[in-house]
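Report on the structure given below.
All protein chains but one are shown at their positions in the complex.
Up next, chain A:
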């Protein structure tokens, strides 16, 4: 409980900080007034329409990735699992890439997250069709891996055939993941799906604990393993799909934060869910502040920074787990 309170306080602090960091020299007092709708209309617009949704999305997306990552690690009994493993984020990216390539985005900006969500939905339907309703965990995961590869190949094909270098450039930049220039429309598109995903996973938390002892033991403890599998896969698909749809590809957070926090929460998967969500929310908030401070004029991408931060931690984890397999 102490950990949850500490992480929630950290998130609150970083959210506030996120509201006050950005390009342009706006005085602190003016920024505060702008959030209440007073002062220069342009400053009010920037604060209310850009920085506020940006901070909200950082928290939401980070929390979604951490929550889904903790759930997937518990589900697969593997500390190296991450939310992308079900293939939904790759398909969401494919949807977004098609939206950028076809130019629909220029006519209707919200086409990008909506088409990304469409891609995510297709991947879930394909996953269910490929793996069947009663599929075992390995089948589901192999199907997820196959879908991710297919989506990556299709994204490459779109880039390959792109007649317009600007579109290709735009696609590449979008894929790097960012929260710049997002609005409350992005929040309203993602929020219901994120809540649905979080609810599906939250309802599975006791089953996750039982699953620590294997599927047979979980079934003998009264867990409907088939339903649990479906809930967790759909929940993760909602969270990772909606997160990718509004922010692009943000890697490593859903893998590293649950793994690090497990040392504090202990091994029971249900106890890791909330801390992992808050911890990942805090990390994305901090990283999104950092990209604005490190290279203010260069639009350093959030996904680039999280990958740069996450890779050494990931390698350290692999290095440490190496002895266990021998």
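Here, a contact is a pair of C-beta atoms (placed from the backbone, for glycine too) under 8 Å apart; a residue touches a chain by one contact, two chains touch by 3 or more; residues count from 1.
We adopt the following convention: contacts and distances are computed from a predicted model.
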Chain not present in the shown complex, as UniProt names it (candidates "Dihydroorotase", "Heptaprenyl diphosphate synthase", "Gas vesicle protein" or "ABC transporter ATP-binding protein"): "ABC transporter ATP-binding protein"
Contacting the left-out chain in the complete assembly, out of A:6, A:128, A:176 or A:219: A:219
Option touching the unshown chain, where A:9, A:23, A:78 or A:156 are the choices: A:78
Contact set of chain A toward the excluded chain (per top definition): 74, 77-79, 206, 209-210, 212-214, 216-217, 219-224, 262, 266-269
